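Before anything else, here's the structure in question.
Only one protein chain is missing from this complex, and each of the others stays in its spot.
As written, the chains take the letters A and B, and residue 1 is the first residue of each chain.
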Amino acid sequence: MTASSSVDVAAGEPRTDPKPVVAVNNLRVHFQVKAGVVEAVDGVNFELLEGETLGLVGETGCGKSVTARSFLGLVPSPPALPPQGTIDYRHRNGGGVVDLLTLDSEAMGDIRGNHIAMIFQDPGKALNPALTVRDQLGEVFLIHRSADVLEGAGFGADDTGLGASLIRRAARLKSGIIERLLLALPPLRNRRNRLRASADRLIMEALADTQIPNPANILDRYPHELSGGMKQRVMIAQALACNPDVLIADEPTTALDVTVQARIIELISQLQRRHNTSVLYISHDLSLVRRVCDRIAVMYAGRIVEIGPADQLFARPKHPYTRGLLAAIPSLASRAGELEAIEGTVPELIDPEPGCRFADRCRHSTEMCLSAEPNLVDVDVGHAVSCFAYAPITGSDQTPPTVADPAPAAASPSPAPARATDDRTAS
Amino acid sequence: MQIRQYLIRRLLILPFLVIGVSIVVFALTRIGGSPVAIYLSHEMTPEEVTAIEERYHLDEPVPVQYFYWASGVLQGDLGWSGVSAAPVTSVFPSKLAATIELAFAAAAVAISLGIALGTYAGARRNRLPDHLTRIVAISGAAMPLFWFAIVMLIVFWVNLGWFPIGRSDPDIFASISHPTNLYTVDAVLAGNLRAFGDAIWHLILPAVTLGYGATAIIARMMRSSLVEQLQEDYVDAARAKGLPERLVLRRHARRNALMPTVTVIGLSFGFLLQGTVVAEIIFRWPGLGRWMADSVLRGDQATIMAYVLFTSVLFLVVNLAVDVLYAYLDRRVILGD
Partner (left out) sequence: MTSVVGAADALDGSTLYDSAARVRVRRTMELARSILSNPTTMAGLILVLALLAMALLAPIITEPNTPDPAQMPRDWGAIAVPPGSPDHLLGTTNTGGDVFYGVVWGSRTSLRLSILVVSITVTVGVIVGSVAGFLGGRVDEILMRIVDVFLSIPELIFALAIAAVLGPAFRNIILALAVVFWVKYARIMRGQVITVKRNDYVDAARVIGDTRLRIFAKDVLPNAITPVVVQATMDMGNIVLVGATLSFIGLAEAGLAEWGVLVAEGQAGISSGRWWASTFPGLMVFLWALGFNLVGDGMRDVLDPRTEKSR
């Protein structure tokens, strides 16, 4: 994977690089439904660092998708109430920090597809069936890189005249019906074709980057004429067309065949390394995420329960939920050969009970767990857990839970010494 | 290709349906009084009547009569129109042209207005434009055209005086020749801008009124279809690319929402067709519909039968065409994953 952040062992020493590109602070996204308010995302904190791949894992409904979509303002707003907290984004190359949650639609339009891009789970559904590959991919270039398209076609920025302004507008997808008709007429037709050719070149370049053998062949095709793998490559090409700082991958391989999955994963890593893009990788597939991600954040019922470097998380999972998940993976199961299912189901997120949301499914839960929600606290370098077993409430007369380490685990850890519960987030 | 087979089957059945309709029409002529009536052009002498009876074999059993009537129809003999005092087939074309012009204009209004309204409402779901559109849509289906037309007439002709009735200003059109009998086209062909304007001006009120019902159902379908599309993944994906909302609507959602709307547009054709009868009466439009209405009142059976036959065949053909169109458009999407 990418050269990991060289984090110093002792906590408290300042980190050198890489810098965080996106910092999510106390994000809360609630939905208003007939039965009440669904607290889908409730107090999520994490940072996405430059050039890293951060995995966001959890069961269906844990809020990982909503969290990711909040980056781009893609959470449907009539059911969703205005989000609380901030999502601070800073361009890789310096520049100020901006809270993505406060952006108006124009500013957001500038970020989407350009600085922060997203690829979706089912490319068959995420591509418009009625538009060709050229149309859809071209859109990204025309919206965000129209200057490049114009330049590539040989149009100068200082060209004047009706034709020039019509062409400029066409390059930004602003042409109305009449304008398009005019551009089809002989005097302007030539220029229009040059514009198209220029766009085509950029499109094919982007497609070639995703290792599609013959990009020219698929330009005129419709999505349904392409295989699953090809479609996903088109999506990836779309997303990376403008060399974004952040790529959000929402279960990009779930809808693909296993053989194709591996290639797509490899492709994403390659491209990421090349451009030093940060990737937020959403999945419910733990074994996949282990291969792909530098760090992993485990979400449950709208909160992050554990976050840390991938290898460490898998070798020494701290949170009972994480342990439960890992115990349920066939490939990682203990030699004893038994799959353990976690009893119970995800709780109702409508007006939830106070206390740790995993409490009623947790084998180790005590009164303390039902009384308040635990915060994310560092238990190891760069590894934080939200569980009272590692950071019990001080000054309480309730007994904290105890989470013993599983037998076959590598080291024999004891829970980290009790620390004062910290309100500051850890990553 | 089940769809293709289905469509071929429909195509093959079509002639049989037409024959079936002709039988029904023929039966109607036999029910309503004397079979000779269709062919009588004036007060005929008994010998003339007998001659007609012989020519159409009206003394023989009914199936034979049908045969001769049908073959007459196929050769263009649709009887004599008492209302127009001429053979049906000679009067038909000019009336047809008038109705085509009106129906086309109404369709154009209905399609453009319906799609625009539906898109506007669908994009602003459950807000004011959506509710207003829903009211229009619901009232459209229940609207008695004859009442609506009268109200429009009262408001726009009697009270406001914005629009005229009838098809054209005779003074302006006196000098125009009528190669196509479509006044708008004829005016353009004659290069007479004033006549063209006059023709359009006369068209507006009847076309909008006639098209109201169709506008309503098209808007309704477009709206629900758009709402459906807006929930699809590719819409979010388009937004995630940074497309401004209006482009997301126009380039992506609307294009896909148009497809189911096409079927409704085809359906609304039936609406329009039947509406011409009433609309032409009220707006004094000299087309097939008014001709039919006059014939109904005067018992001019030949015209009535010809009209029923014609509209049914048209209805069948258009329905089939719409289904073919939809199957063709749908193929691209259906053949996808």
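In the analysis below, a residue touches a chain if its C-beta (ideal position, glycine included) is under 8 Å from a C-beta of that chain, and two chains touch if they have at least 3 such contacts.
The structure presented is a predicted model; accordingly, all values stated were derived computationally and were not measured.
J.: List the displayed chains that the omitted chain touches in the full complex.
T.: Looking at the complete complex, the unshown chain comes into contact with B.
J.: Given the contact definition stated above, which residue among B:70, B:100 or B:143 touches the chain not shown here?
T.: Of the candidates B:70, B:100 or B:143, B:143 is in touch with the missing chain.
J.: Looking at the whole complex, which of B:11, B:85, B:151 or B:193 touches the chain that is not displayed?
T.: Looking across B:11, B:85, B:151 or B:193, the contact with the absent chain belongs to B:151.
J.: What chain B residues would touch the chain not displayed?
T.: Within chain B, the residues touching the omitted chain are 13, 16-18, 20-21, 23-25, 28-29, 31-33, 126, 134, 138-139, 141-148, 150-151, 153-154, 158, 220, 223-224, 227-228, 270, 273-274, 277-278, 281-282, 292-293, 295-297, 299, 301, 304-305, 307-308, 311-312, 315-316.
Here, only the chains that are shown with their structure count from here on.
J.: Once you find the CA centre of chain A and the CA centre of chain B, what distance in Å lies between them?
T.: About 54 Å, centre to centre.
J.: Considering the complex alone, what residue numbers of chain B touch chain A?
T.: Residue positions touching the partner: 126, 232-234, 236-245, 247, 251-252, 255-256, 332-333, 335-337.
J.: Which part of chain A faces chain B closely enough to touch in the complex?
T.: 72, 74, 78, 105-106, 109-114, 117-118, 120-122, 124-131, 139-140, 143-144, 173, 222-224, 228, 235, 238
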